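For this view, one protein chain was removed and the others were kept in their places.
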Amino acid sequence: MILRDPVHGLIAFESDDESIIERLLATREVQRLRRIRQLGFTSLAYPGAEHTRFAHAVGTAHVMKRLAYRLRDIHEALPFWHRLSSQQTRDALAAALLHDIGHGPASHMFESALPLSVPHEVWTDRIVLDSSSDVHRVLASEDPDMPARVARLIAGQHELPYLARAVAGTFDVDRCDYLLRDAHATGVRYGNFDLEWFHRSLRFAPLAADGSPPPLAIDGAKGLAAIESFVLARLFMFQQVYFHKATRSAEWMARMALSRALHCMRDSVRLPNTPAAFVAAAEGREPTLGEYLELDDGVLMGTLHAWESSRDDVLASICKRLRARELFKSIELVGEAQCEPKARARAWEIARDISREAGLDPDTHVGLDIATDTPFDDSKDTLVVVYSQGAARKPGDVSFLLGRLNGESLTRVRLIVPGEIRDRIQQAIGA
Amino acid sequence: MILRDPVHGLIAFESDDESIIERLLATREVQRLRRIRQLGFTSLAYPGAEHTRFAHAVGTAHVMKRLAYRLRDIHEALPFWHRLSSQQTRDALAAALLHDIGHGPASHMFESALPLSVPHEVWTDRIVLDSSSDVHRVLASEDPDMPARVARLIAGQHELPYLARAVAGTFDVDRCDYLLRDAHATGVRYGNFDLEWFHRSLRFAPLAADGSPPPLAIDGAKGLAAIESFVLARLFMFQQVYFHKATRSAEWMARMALSRALHCMRDSVRLPNTPAAFVAAAEGREPTLGEYLELDDGVLMGTLHAWESSRDDVLASICKRLRARELFKSIELVGEAQCEPKARARAWEIARDISREAGLDPDTHVGLDIATDTPFDDSKDTLVVVYSQGAARKPGDVSFLLGRLNGESLTRVRLIVPGEIRDRIQQAIGA
Amino acid sequence: MILRDPVHGLIAFESDDESIIERLLATREVQRLRRIRQLGFTSLAYPGAEHTRFAHAVGTAHVMKRLAYRLRDIHEALPFWHRLSSQQTRDALAAALLHDIGHGPASHMFESALPLSVPHEVWTDRIVLDSSSDVHRVLASEDPDMPARVARLIAGQHELPYLARAVAGTFDVDRCDYLLRDAHATGVRYGNFDLEWFHRSLRFAPLAADGSPPPLAIDGAKGLAAIESFVLARLFMFQQVYFHKATRSAEWMARMALSRALHCMRDSVRLPNTPAAFVAAAEGREPTLGEYLELDDGVLMGTLHAWESSRDDVLASICKRLRARELFKSIELVGEAQCEPKARARAWEIARDISREAGLDPDTHVGLDIATDTPFDDSKDTLVVVYSQGAARKPGDVSFLLGRLNGESLTRVRLIVPGEIRDRIQQAIGA
Partner (left out) sequence: MILRDPVHGLIAFESDDESIIERLLATREVQRLRRIRQLGFTSLAYPGAEHTRFAHAVGTAHVMKRLAYRLRDIHEALPFWHRLSSQQTRDALAAALLHDIGHGPASHMFESALPLSVPHEVWTDRIVLDSSSDVHRVLASEDPDMPARVARLIAGQHELPYLARAVAGTFDVDRCDYLLRDAHATGVRYGNFDLEWFHRSLRFAPLAADGSPPPLAIDGAKGLAAIESFVLARLFMFQQVYFHKATRSAEWMARMALSRALHCMRDSVRLPNTPAAFVAAAEGREPTLGEYLELDDGVLMGTLHAWESSRDDVLASICKRLRARELFKSIELVGEAQCEPKARARAWEIARDISREAGLDPDTHVGLDIATDTPFDDSKDTLVVVYSQGAARKPGDVSFLLGRLNGESLTRVRLIVPGEIRDRIQQAIGA
C-alpha cells in the first residue's frame, strides 16, 4: 500500500515485513482512531489542528520503518545476535502503529476526570491482548506470541534496549511523528527538526564489556544539531501549543462537565444520551472494552451537546459555553512570588470567593491549572554521543544548548475562570 | 485578532473594517462550521484531509482582505465612484467568511439524496437573512441593510462586477483558499499556485466606453504563470482528490444509506437516533432552519452508527461497511467506447443483474458515477490579460497552456460495486 | 561522504558502489564546475540563480542513486540478465555526476559564437576518455574499460535501454535535478514536481516478445500526475526562466562581444588578458583540452572586464554595458503575422536600418532571437503507462493534460536592441 501524507510525503508499506501494517489498518480499533483528534480541543486555538490519531499512527509506523532501514544499515557493526531480525522489525512496526490505540477522546482530560479510570496505556494493553479485538486477531494470526511481544514493546520492554527506546524514549518514533505533524497542522513553524538527518546520524555506541546490546548513539560530528533541534522543537510545541491557554481552558471545562455529570448521575439526575462508559463510571465500575471503544470525539461532542438540555443548570451551562467556544479565561501567575505553592493556593482561594459572590459554583468555575515539562534530562535517556575518537559522551556534556537546558523545568501556572469575573479576580490577586 | 494558520501563516484582522470578522466568528452558525469537514469523506483516501469548513472560511476572509489591499493599491486608476469603499470592503470580508455558511455535512451528497432538498446556497441565504440567526444579528447591528447586501454579494451580485467576481468567479477567493488548503491537508503537492504573485499581477482593465466599472485584469508580462498554475492546481486537485475513487464511493454509499433510511421511515420502520431534519425529509417537508443547523459531521456519523443496529438489513449493512471503511470498489470505464451513454447504461445494467444474482439489492449496491469538470473556459470569466501596449486579450488567446485547455472537459465514469462482485462484473463488461 | 543540499536535503554516498563519487569529486575537472554557474547570465534576471554546475552534478548523482535503489526494488520482475548489476550502478552514478563535465562558461552562447567550436558533449567525451585528465585516471583505476563505458552511457548508449534513458531521456536524472534546483534558486515556484512519487510509480513494462529489456513504465493508477507535473514544471521553467528576456539579451550581448573580439584579433588588434582558448579560436584552431579547461565564469567575466579597455570601441562598449547590467531591450513579436519567417526578417531589417542611422553597428547591436521548445512529444520517449490490466499505453493517450500538449511547440521571437533605439524600432515595426 502507498498513501499520501501531508507530513512525510509518500508513505509506502510494500515489503513482506511491512504487510502487517495494512492488515492492522483494516481493524475496527485502528479505524476508530480516525474519530479521535490527536490534539483534543487544540483546534479551538489553532483551527488547523484537526488531525487524527489515525494519521499519527500511520506516520509513526512510517518513521519506524525508516528507522528500521537505518538500523539495518548500521547493525553490521554488531554481533549478529544483537541485530534487528525480520520478526523484530514486524513487531516494531506493529508497536509503532498501535502505540496509542488505547487513547480515548481527549484522553488526558478523561483520565483525571473519571474516578477509577484506567490510563490509556492500560487500554492499549488490553486491546492488543484481548482475544476479542480485531487487532489481537490480526497479530495472533501472524504468530500466537506476537500480541504479547508487541504489548511489551509498546510498554518499552525489549531484549534489544535500543529498540525499546526507539518505541518509548526521549527520541522515540512517536515524538518524531507528532512533533512534525502537530507543527504542520497548527502552522507553528518552530516545531520542525530534521528527521532524515537525525536518522542518518545514528550509530551504535561501542559494545559494553558485558556484551549487552549497545545503545544508539549520535555521531557528534554530524548529528548534534539534529537532536538539539528535536529538543527545541518539542519545547516550542509545549510553549506554543500544548500549554496554550485556550486548550487548557477547554480541557478543564470538559473535565468539569464530566465530573459534574457523574455527580448528577450519582444523585439520580437523568442525563440524556449518555454513553455506557460514563454510566459505568457513575456506577463505580470500570467500563468494558466494548463500552470504552464506543467512545470517540463525535460521541463526546454529541454527549456534551445533549447535556446542554439537562436539568442541571451548572452542567448545561458549561456544556453550552464549551460548544459556543465561550471559553473560560486564564490569569497567568508569573514569577517565583506568585507561583510558589502557598501563593498560588491563596490566589485560587481568592478566585473561589469571588466566584461564590458572583453566584457561580466555584468547584466547576475556578480552576488552578499547573502545566509542567522538562524539555531535556540527560539522566533519563541512554542516547549518547560518539566521535571518531574518544569515549561516548552525554549530549548535555557536548552540546552548548542541551548543557544549558539539562534538567531545567518549564512550568506555567494559571487560574482558569469565567470571563465575567476575570478582571475582578485579576485585581484582587494583583497578577 | 491574530491567529496561526497552517496555509497562510499569520492571519490578522486588526483594522476597523476587519473587526466584523471577529464578531461573526463568535456566532453559533460560524462555530458550527468547525464540525463540518471541508472535504467530507475524503479523509478515507487522504488521512490528512480532516480540515474544516471553519478553517476554510477564515482563510477565505484572509484572502479577501489581502485582495482588498491590492484593489486599493490599484484603484487609483479608476474614477472614484468605481473604487472600493470602506463599506464595500466590510461587505466583501463578511461575504468571504460566510460564503459556505449553509453547507451541511457532506453537502453535495445530501442535496442529491434528499427529495425536496434545498441546495446549500439557499440555506446560506436563509442564515444570512433570517433574523433568528446570530449571523444576521451581527450583520444587522452593523447596518440594517448589510444582511441583504452580503447575501447578494455571496450570490455573485454587486454593482462593482469586479468585486462580485472576486467572491464568485473563476479565480475567486473561495478557490484561492481551498486549493491551497486542500493541497496542504492532503499532501498533494501539485495543488499549489502563487497567491501573492497572482494578487500582485492584478490590474484594472481599461475603462469601457460606457463608463461601467472595468473588470480585473492580469498583467500579461508578470502574471500569466500565476493564473496558468491556478488552473492547473485546480485540475490536479480534481484528478487526484475530488474525483478520487474512494471518496466517490464513500459518498455514494452514504447517499444510498440516506435514501434507504428515508424509504424505511416512510414504510414506518422505526430508526434509532434519527435527526429531526431527516425525519422532516421522510415526512416530505422541508426541515426548519433550526433543524438544519443541528446537522454536522458528528451528527451524521452518529446517525449512521446508530443505523447499524436498525432492523432493515440493507441499511444496517451499508452503514457498517462505511464505518469500518469497507468501501465499495470502482470499475473505471475508459475510452469513448465504454463511456458513451448507451455503453455505460449497458454496463450498469449488467452490474445490476450480477448484484441481483448475488442477492444484493441493486438499487443500493450498484452505482453509476459520472464526475465531470471543465478546468478552464474562457467564455465563463471576464478576467482579461493586459500588456503595456495593445488591447486587453483573453487568457486562452495568449497562454500556451490555457489555449490548449480552453473548454475541454475532464470526465470520469465509474461503476461502484461491492468488492465481492467486482471481479465478476469487470469480466462481464470487459472493462 | 554526506553533505547538505538545499534541494534534496541530505545527500550521502556511503556504500561501496557509491565511493566512486567521492573520488571523482576530488578531481580538478569536477572541482572546476564550482566555477561555472548552472544558468549562465540568468542571475541578472533572478538574483538567486548563482547555483553552480558542481551542485547540479552532485544532485544528479544523488537522483541516480535514488533511482538505482528503486530499479533494484522492482527489477525482480525481470530475468536476471536484464537487472541492474553493481558495475552498471557504478557506471550510472559516474555518468550522472559527469554528464555535464564538458560545459564551459555560458556554453550555449560559446558554441554558437566560436567558429569551429566544439559542442560541450564532445568536450565531455574528451575529458572522460583523455588519459591526461584526473577524471579518466579515477575511472580507469577502477576498471580500464570504465571510461569508455561511462562515455557511452553519457551519450545515451547502453545495453539496458532503460538505463540509457535514465541518463539521457525525457525524464532523465539531469532534468530531475535541474528542474528542482533551478526552481529553488530562482524562487520560481511553478517548477516543482514530486520526485519521490515519480520514482515510486516506476515499473517495468511487460517483457517484449523478442526478450529485449523492457522500457520503464509509470503505474497509471499512481503516477500519472507525477509525470504530468514534471512536464509542466519544465514548461513553466522555459516560459519563466530559460526564455527570460534579460537572460537572452545578456547571452546575445556576450556572444556579440566574443565575435567582435575574434574579429579584432584576426585584424591584429591586440586585446588585453585574452585566454588561450579564445586566441586559438581567433587563429582558427581548436583549443587544447588544457586551454579549454582553463575557461570558467571567472575567466570569462575577467576577460570581458579587461576588454572594456580595448581599443575597439564597439567591443569596449558592449563589455561595459554588460558588466554594468545595461542590457539591450527586447521587442517581442507576437502572433502568426509577426512571427512567420518573412515578417520577422523584415522587422529585423528595419531594426538594422534604424541602428545604422543611430550610428550603431547593426551586426553587434540588433539581434533576432528565436527560442523554441516542445514541452512534450510522445514520439520521442519510450516511457509508457501501465495499469493492473490491459496493455501498456502512451502517456499522451491516457493523460488529459499530456494529450493536449503532445507535440505542440512553444516559440518566442524577439528583436534584441539597445534601449536608446527601442521605441523608434517598436513604432516602425508596429509591434
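Residue numbering begins at 1 within each chain, and the chains themselves are lettered A, B and C in the order written.
In this text, a contact is a pair of C-beta atoms (placed from the backbone, for glycine too) under 8 Å apart; a residue touches a chain by one contact, two chains touch by 3 or more.
In this text the structure is predicted, and so the values were computed from the model without any measurement.
Colleague: One chain isn't displayed here. Which of the visible ones does it touch?
Modeller: Result: the unshown chain touches A, B, C.
Colleague: Which listed residue, A:F236, A:F278 or A:Y292, touches the chain dropped from view?
Modeller: A:F236
Colleague: One chain is left out of this view; which of A:D100, A:D174 or A:D194 touches it in the full complex?
Modeller: In the complete complex, the chain left out is touched by residue A:D194.
Colleague: Using the definition of touch stated at the top, determine which of C:G298, C:G335, C:G390 or C:G407 touches the missing chain.
Modeller: Only one of C:G298, C:G335, C:G390 or C:G407 touches the chain omitted from view, namely C:G298.
Colleague: Quick one: which of C:R72, C:R325, C:R356 or C:K380 touches the chain that's been left out?
Modeller: If we include the chain that is not displayed, C:R325 is the one touching it.
Colleague: Even though one chain is hidden, which residues of chain C still touch it in the full complex?
Modeller: 3-7, 9, 26, 28, 31, 34-35, 37, 43, 46-48, 50-52, 54-55, 58, 184-189, 297-299, 301-302, 323-325
Colleague: In the complete complex, which positions of chain B touch the hidden chain?
Modeller: Interface residues of chain B facing the absent chain: 2, 9-10, 12, 194, 196-197, 200, 222.
Colleague: Name every residue on chain A in touch with the hidden partner chain.
Modeller: 189-190, 192-194, 224-225, 228-229, 232, 235-236, 239-240, 334, 389, 398, 400-401, 404-405, 408, 410, 426
Everything that follows uses one rule, which is that only the chains that are shown with their structure count from here on.
Colleague: Work out the mean Cα position per chain and let me know which chain is farthest from chain B.
Modeller: With centres defined by C-alpha atoms, farthest from chain B sits C.
Colleague: From the Cα centroids, identify the chain that ends up most central relative to all protein Cα atoms.
Modeller: Nearest to the common C-alpha centre lies chain B.
Colleague: So how far apart, in whole Å, are chain A and chain C when each is placed at the average of its C-alpha atoms?
Modeller: 50
Colleague: How many angstrom lie between the centres of chain B and chain C, each centre taken as the mean Cα position?
Modeller: That gives a centre separation of 43 Å.
Colleague: Mind pulling the residue numbers of chain C that touch at least two other chains?
Modeller: In chain C, residues 194 touch at least two other chains, as defined above.
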